[in-house]
Every structure is written in C-alpha cells, then in structure tokens.
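The complex is shown incomplete by one protein chain, all other protein chains being positioned as in the whole.
The chains carry the letters A, B and C, assigned in the order they are written, with residues numbered from 1 in each.
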C-alpha cells in the first residue's frame, strides 16, 4: 500500500530557526514512533540567508520525498523565488504564513494552495523570550496530530542544560502555537506506537557512510573538506579514534587519495571522501590503485555540476567520471547506496569489495542522501568475511606480488612480513612487480585485473529489486531516487500496473548477465536519474541488451524527481 | 590496389646507431620520391638499451604498418625477447644479422624467416672510422633498389659540416654494405620519380599537431613535459615565438591547463599537450572550461595505461577519460586525427571547434602516430572561418556573458572591451554570469551548453570514410589504426568482399545521426581499437543503434593491429 | 601597463565605479568587505579603467570577490587562481592582473602554484584574504591555523602542525614584493595594494581578514596588529628581510620586502607566417 505520510516545509531566513525547528520535529516524530526524513535547502550565503527544512513523516519507513508538500509554514518570504521550485504545492496544500511578513508571493499563490494567516512573530512576542520557531512547532505538531509529550521530551533534552526556565518559555511558545492551530483538513499521522528503545536510529546519509566504512574495517582516513561530503570526514575524525583509527587533514585531494593509498599499502583499510571537483583531482591516483592493486575507498557525495556547479544542491551527474574517469584501461568498482539506511550497508560492502578485490572502489552518494536525516530501523550488523587476501608463508617463497591466478586475485604481502618485499607499481609489470614494457606482460596483467572483477561473486547485493519481477514494464534507477521509484512502483501496482524495479547497488563492473536476467521478458524500460545527459542510460546501453522500448526520465538537480512523475512516465510508457 | 611496399626493421642496442640509420633511410627514400613511415620501439633504459627503427616505404602514400617485416636487419640481439613480438616475421621475411653477435634467438628463428649472415661490424672495421649503421644502410638501399644518389645527398647534408672526410668515410661504409647485398627475393621499391621540391613533407605526428594548432591560431601554450607528448610542446616552444606566440613551462598539469584557460579567457587561443596521467590531472579544470565556456585545446597523446603504464608504447585507452572523464554534466569536444598527415588538419580543426563553440576540446593522438615520422603530401592549407564569437557593440549594452541564444553560443567580451566586464564562472550562473542555485538557471545553462554542440554543423569533417558505402559489412575504427583499416578494406575489396569504413574524427559529441546514416543498411559491424576494454565499442553502443551483429577486434598496446588481422576479422564476420 | 600611464586623459574614476551591484554572499561583518573596498579604492587611485583590469580567483568565501567588482573576472576552481591569472597576464601583458582568494585556496590546495608564482615573477598582484580558516566549507583548519585550534570537528584535537608562514615562504620562493595588510582601515590597505600593483613582477599582499563566523576571536586582531617589520622602510635585501621575519609576530603590517629581479614576460616579436614556419617540413 502506498505510503500515508505528511510532508512539511518550513521556510525562513537567517534567524528564524527553521533548521532547529525541523530537527526537533523529526526527533519528536521519531520519539513518537514515526519514521521520517528531513532534508535542507540552503541559499548561497555562508550564514543566514534563506533556508528550508523539508520533512516527510510517516508511520511507515520513508526513503524519499512525496509529490507535494501538505503544509508549508513560512516564517518569512526571504528570497522564496530562488527555491520555490523545490517546494511543490497544489490545491490541497496548506500554506501558513505570517501576515506581518508581507503578501504571499505569486510563485506560492500560483498552484492554488489554501492560504492561512497566523501571526507567528506576534504570538512569539507575547511570551517573554518566546521564539517564533517554537510557535511554529506547536502549530505543526497539533495540526498533524503528533504526540505533544514527544515534543516536550525533545525540548527538555535540547534546552535542559539552559535551565527549567528556558524549557518553560519554549513550551509556552509551543502551546501558544498549538492554540493557533485551527486549520483542518491536513493529513494527520496515524497513531504510532513508540518503537523499542534503540531499535530505531536517527542518522544522516553522510554519518551512515562513515559508520558503514568503520564497520567495514576502515581505520585510516585522509581528508580534504568539500561540500557536501565534509560531514563524512568530520564524523570519522571524531569517531575513528575511538576504535583505534586516525584521520589526517591533507593539503589537497591529490594528497588525500595518495595518503589513503599509502595507508592501504601498509595494510590498513583506508578511505577518503569528496565531491565532484575533488574526485576529478583524484582520478590519476585512483588509476594507481588499479594498476598497483591497492584497495582504497572513495566516497563521492554528488552535487550540482559541472565544475564548481551548485555545491549545496543534489544531482547524480558524477556517474560518468566515477565509471569512466580513469585513464587507460582501468577496471574498478563503483557502488551506490539506495537510501540513507542503505548507506551503512553499502559503505561496509564497498570496503569489503575494495579489500577483497584489491581495487579502488568509488561509492556514489549524493547531497540529497548525504545531508538528509532519516529515522530508520537500526541497520543489521552484517559480517562480510574474506577481506584482503594476505600472503601466507607458502606464497612468500619466491614471492610474486602480481602472480597470475585463476580468480585474478594475488596474495598481497604487507610491510613487516619477511620475504614479502616487493615494489607496488603503477608501471606495467611482470608478475614479480618488476616494470615491463612487454606486450605479453601487459596483456596478462590487464586480463587479471579485469578477471578479478568479473569472476567475483557479488551475490544478491548487486541490486535492490522491488515490484513484480515478471512485469513487462521495468524501471531502473539508482541512489537517492530509489525511494521515489519504490513509491512509484507501489502506486502503479495499486493502480493495476505491474512494474519491476531494479536499483543497482553495483554500478561498475556493469552486471551484464544479472541485469539482462533481471530484465528478461520486460518489453519496456524506464530509466530514471537526476542528471542532464542521461548518464545511467548511456552506461547501460553501452553494456547490456535493453528492452526494445527504452525511455528516460532524467533531470539535472536541484529539483528531485518525485514519485508522481515516475508514475506518470511509467503510465505513459505502458500506454 | 593494395599498397606495394617494403617493411624494414633495424634493431640494435646502445651505440649501434639504429635510429640514425632509420632516419636517413626514410629521408633518402623521400628524396627518391617515395612515401614512408618510420616508428620507433625503445627499451625502458633512459639512454642506450635496445631500440628498433621500424620502416615502411612505398611509392604510394602509407598511413600504417604492414603485416610483416620483409627485412629485419639486426646489428645485435640485445634484449630482443622484450620486443620481438613487435616485429612480426614470416617465412618470406629475410633476417640479416651479424654472426659476431651470437646465434639467432629462438623468437626470431621461430617464424621461419630466411637467415642471412653479414659481418656488419667486421666490414665497418675495414674502413677507418667506418660505422656499422652506414654499412647497414648501404646494404638495405641496395637490396630494396633505392637510388644511391638520394642516400649520398642525405649523408652530405647530415655530415657535411663535419667535413668532406666524414662524408667520404660514411660513403665508403655504405658502398661496402652495398657490396655485401647479395640476398635476393626481397621486395624492391618501384622506380619512383622524385616529387616537385616542397610538394612533400617529412614530419612527425607530434610536430604535425603543433603545426596544425599554430595554423589554427594558437598563440599561447602552457606546458608540462610527458612522454609521448613532449615533442608537441618542444616544437611549439621553438616555433611559436616566430609567429608572435609564447610557451610557458609550468610546475604541473594543474597549472598548465589553468594557465591555458587564463590565456584563452584573455582572448588568445590557447592549448596544452599531455598524456594520460596528465590528462587525469586536468579534468577538473577542463570542467571549468565547460562551465565558464572558455575554449581550450588539450592534445593528449595516448600511451599504455592504466597509471604510469607503459609510457613509451602506443595504446588507445584514453578514450573513456577523454569522453567521460569530467565530473557533472560536461559536454565537450573530443577529436582524433586519422593519420600523421591528418594531424595537421585535425589539430587545426580542433582549435577552430574549441574557439567557435567556446568549449574545451581534447585531441586524441597516440604514441604510434605522435612519435613516428612520415613522408606525406604537403597538407593543404585550410581556412576555417568563424572563430570565437566576440561581442559586438550591440551585445555590450546590458551585456550578458551567458545569454541564452538559439544556437547556444553567447558572444564573449574580452578583457579590454569597455562594457563587456563580467566574471567567467565555474559556479552555475544566471545569463549575466552571477552565480545562481536556481533550478531554472541550471536547466537553461545545461541546455545551452549541450545545444551549442548539437546544433553546430561539423560538415564532412566529422569522419573519414572509405570503401563501399553500401556494403553490408561495416568497419569502424579511429586514430592511428585508420591506416591499417584502410589497407584492410582495400585488400577485402580486391578479394571481392566489400566493406564500408568509417573512422570518426569527431568522437564527442557522438554524431548519432551521421553515424546511423553511415551505417544504414549495414548488417554487420566490426569495431577495431587498440585497448583492452573495447572502449569505442561501448561508447558507440551507448549512443547509437548499431547493426544487428557487432564484433570487436581490440587489443591493448604495444602490439599494433595490422591490416591482415583486420582482414581476417572481417572475413570471419562476413562468413 | 599602459592603462596606468599618468598622461592618459581618462575620466576620473571613483572607488564606487569598481563595485558591482551583486550582493556579496559574505556574512555581515566579514573582513572581506574591507578588502573589496580597498581593491576598488586602489584601482580608482591608479586610474585603471575597469575594462583593463582582471581579477582571477579560486574558490572560497574570499574567492567570490571578482563578481563584486566591475572589472573583468575569472572565478576559477579551488587553488588555481594563480595559474589562471598568470595565463591572462602572459597572454595579454597590457592588462592589469590581480589574483585573489583565501588562505586555504592559496596555501593549501594552491600551495604549489603559490611558490612557483613567487619564482616565476609574472607582473601581477596576489591578494590573500587570510582568516586562518576554511570559511566556505564551514570552518576547518587552514595552513595558517594555529596548531592548537580545536573548534573544527575535522581536527577536534587541533591540526597539530605548525602554521604556514606566508611571508617567509614567499621570500624563500623568490617573491619580489611582500607585504601584509589588515582590514581595519581600507584606505591603508588600498595604499598597500597600490604599491603592490605598481611594483613590477609578482607581488604578494597577505591581508589579515577576520572570519567573524568561524573565528570570532579574530575580532581581536585589531588589538594585535602594529606598524612595520621593525623598520619603516621595506628591506631590499633578502638577508635583511629574513632577519626581520625572525622577529615578526605575524601581526606586523606594511611592506616587508621589495626586490628587483627581472619580470618574466616572454615577448616574442613575430617574424614569420605559419606557412613560413611550415616550410621546415618540406622535402626539397
């Protein structure tokens, strides 16, 4: 059954406290047993400026946004034109605004929402020390039927250390807001029963990648900050030392990826995180990882491109560079988590693959996932075995670092192992590691480096699948759009249109047989992705047999692709 | 008619003077009215070490190597195992060797060539000051029937400044070699009549790229040396100043591409040249060129990859990074010359495209073309008009740098033009150039940057075509393999197998309609390329409808793909 | 630099002629506002017409500056302001070229270009708005950050490595005009920038430019700065300049050093057509 949920946008500039209110609302909902998702839209100003907290709350898990916002609470209209397109409304939406902030702008009025005035600022002024965002919180929780006790609890936790008075003031503001909640007809959250303590998490995609990598064994991180990946690095800087690891801030991305390669060569699973511009700087050294067979994980959190592009907004346009951006014939691994929850799993799996295959692995997250917070089921602890194949004593006799093996994987000696000395090399080499310009050596090493990726058993993890696996209509997407695609498939099924959904977690090596098997019998295919050039479509078309009819639903950021659009595209394609 | 030619390999280590002899042979042949090609195979040693001069001489133009060497003249056998695979022989081949250098190695003996002993060293010793390479030259010119007067002329030019005695000594050595030329049955050059003075050129692919770029208007070059691209830069360093241009040696490739962007922004057509590792370092800034719409040309001379790979050997494995290596949605231009002669034209055309489209353009050459010398018809002087669309006075009123236009091209103001001030930006921007995070601005700029590439009329230059355009069997290749492909098509035609050959000069944007039209009616397609992953095949499959049956003939470097192999593959595919 | 010839009869230009109407993304109170003012004042004082000047920058809060001026600008990529600026100047020597950006942009990711630009000595002026932090990415340590600054989550125990010394590095690398300014007084800073622009060759102006958002304690810079590196006149001898730097507390303001190495500017005199050049390949 499609997901009954309520979607709320809070907007305001500078001091309105929109983000705090959004965070508290999400946590309160979580406390009350709901699931939820909150992302942010920020203006270009470094501090202050317009901002929006975009929430979707539900009693069922939510992986992505809904089609429209049920409620827009505008503390003010600062620069709304710049991001109104990110806040779809329709005639069922309710817009609550402060009449003291001027008239409702045309872009908001245009889709025909119900407009409701609430003098938020004035109400707040009525309470000494009261803040308008707390008034707003009271208003919203009441309107959507969220348990007041959970909100109270969140306020106590947040403000407790400021003393009882601060809590009281806020609570008065909340109650004043609740009293102003006289609109009806808004969707309300079903009564949820609070989950068992610890059984659910509140986490961002970026933190989740950090945790997954840590679970996967990463103990050395080399870092250079970049939006929207910095939080992965910051989370690891704080948390890695707790498990005996270390993070080093580097002078640039050339250094960070090379330090990670050094750490990895020394035997410690290593990673870095970056975004498009940084990834571009890293490709030469990632190629070194391929040639020297040194594992390394690069988490790339995608943002608007090309060039510096739109650093704060989401897009899925680094697929090309991730898959094809290395010079020479350089097979490697590219993965993409399919939701915030899945960031934990996919990051852990990516570390496992890099280590097992002695190969660089690029994990493609994006801003929409990385900088959003979700309330999710606690991710299962998965135990991947089979790490890096370290040389055993027998291997160390006449040790050959790049020995030709059936599965393409050569046992690696780590510094400190007597007899395992070798030189890891980015020059083409004989099996011993000695540089060679010979055609035969080149051929056998190229074969081996491809073979190890092709022969590996990726199991069921290669993709998320949903819907009807026999449906004639197929849908392929990846990354943060998977949630919307899943919603769309559910809605289509309810409307009697069966669809099979395939969201590959493993983008490279392209899983030719698996994809073709998953598509077998499908006559039509829709490929959904958030970029301008339909990069996934060209990647797939370049490698696999696609159904006779293929259509694309692709759009660059920052506007995400919503379930309803996918439903429309599927319906049109089916007709 | 297929090309009647003679192929000669000269091998020897260190002081044998193999390269000098090869050069002189090529020039002598040119003087005598022949065409020719000479490439080199070098060992990994910096100086000395084994080397081979690989020649093909003919009275008709030659664009690529033949299947086998008719003659192998071995001054010695130093490290022959390392590169014997690059010297295909068969039972019709003649191997002339110096018996004083030890027995004929098994790898040379194995294909069953005729073995002929000539005591080169001893003969040379018989002439005071005589050198064995001159003996070898005399031997060869006599065997293949090359006019002695041409060789004499070359020797005089080369050694003239050392005095008459030096010339005489060499000439005695040549004559002694000629006397030893008692083998028969070798192919001989047809009697050629010397061409009109100045009507033919002897040029390397790298120099040809430099010249083409200079003809195209490049006047600023930022350089960082890398094998096998350095000669482009060295040629330009010496020759640019003559036409009022300048070359600057930079600290690294990040600097060189950015300096070129700076020079170009200032209004001077600019370029750099590099190879795979350097290209990898440049992709971030190339993306800046895309977003800021700053033209720049990057000549990338491909070598064995991945990573440092095999710097001295040829490969065509940078196609992926050239086409897909930028982050974000970053449409740009990728071209590839189809022969040494075509390097002049393609480089000039590439500058023209970059300037006309205000977009970075990557020219893909390779070591086999770049470091080889050819004797060619003097390339026609082509006049490309329509350079960079510079703002006129009307444009400068309320000037908008990134104005939305029908053809996607916006008039550009250059520093110094009053009223044209703007900030070129890699951040997404409004038409004015002011940074913007708005979806609508992003969409319209992305559309525009793609539109300008799609709407442009590339004319007939987009590809070289040969063979029978109606043939059911099609052949696609690119770059330095075009010569071999052309030979193969000629041979197939002689054997009654019609083939249509398409060698795209314009690889990106992929010419979807033109390629599909060129392939219309073809039922089978062979794609020939010198890399391990069949990069061209995947690029084409990702973008165009290919014939029902597609086969690949692809192999990584350093072994080139020879006409006979292509003929076999075509014949098999046709069956 | 024909544009600044005194005898050009150009209309009198005011600082405001160099300020665009694009609203800066900067936080209110950011030091970079003063740098913007100072640059516009300097250009006005030198009388350089806006269309004959170019500012190239990298990425960061400070690197946003070109769009806030009315001169030609190139907002390039992180760390590459100097090569871009060098390319502009080398291709069009008659333009007045400035490079501008932050301490992270210039000394971290751009450190290699910094030292080689100092050596290369192309005639341009590099203005580094040094706030000892990465402002744009929300407050991480930069090379000039103190080793014990613990306010960033990326280095919760402090970066732990000694701070980069921009002036010392510039001097070692071969820069020929080296100065330090501060944002408190845009007129003084403008004067420094004028001198830097006038000096032939590569000029560095390190500007202490507080980040009031991530380094609010830098408001106290105003109490720490002082005139001169121990002497009112710039050193013209490297030995002397090093000696003065050894006593520098990082808050001395003014010109440290003025050298006179030759400017790097290839000035080819065209003597041939491309076809004359091509004749070298002819077989005759």
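One rule holds for everything that comes next: a contact is a pair of C-beta atoms (placed from the backbone, for glycine too) under 8 Å apart; a residue touches a chain by one contact, two chains touch by 3 or more.
Quick caveat, the model's predicted, so the values are computed rather than measured.
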> Among C:46, C:171, C:194 or C:256, which one is in touch with the chain left out?
Replying inline: C:171
>> If I consider the whole complex, including the chain that's not displayed, which of B:6, B:139 or B:237 touches that chain?
In response: B:237
> Which of B:223, B:260, B:347 or B:439 touches the chain that is not shown?
Replying inline: B:223
> Per the definition of touch given earlier, which of A:49, A:435, A:469 or A:498 contacts the omitted chain?
Replying inline: A:435
>> Touching the hidden chain in the complete assembly: which of B:48, B:126, B:393 or B:418 does that?
In response: B:48
> Per the definition of touch given earlier, which of A:315, A:425 or A:533 contacts the omitted chain?
Replying inline: A:425
> So that we can see where the missing chain sits, which residues of chain A does it touch?
Replying inline: 27, 30-31, 195, 197-198, 200-203, 207, 211, 214-215, 219-220, 222, 239-248, 250-252, 254-256, 258-268, 270, 284-285, 287-288, 292, 375, 378, 381, 415-427, 433-435
>> What does the interface between chain C and the hidden chain look like in terms of residue numbers?
In response: 108-112, 115-116, 119-121, 143, 160-162, 164-165, 168-169, 171-174, 238-239, 242-243, 246, 261, 264, 266
> If you put the missing chain back, which residues of chain B would it touch?
Replying inline: 44-49, 223-227, 230, 233-235, 237-238, 247, 249, 251-253, 277, 307-308
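In this text, only the chains that are shown with their structure count from here on.
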> Roughly how far is chain B from chain C, going centre to centre by Cα mean, in whole Å?
Replying inline: 42
> Which chain A residues touch at least two other chains?
Replying inline: 44, 277, 307-308
> On chain C, where are the residues touching two or more other chains?
Replying inline: 59, 75, 77, 79
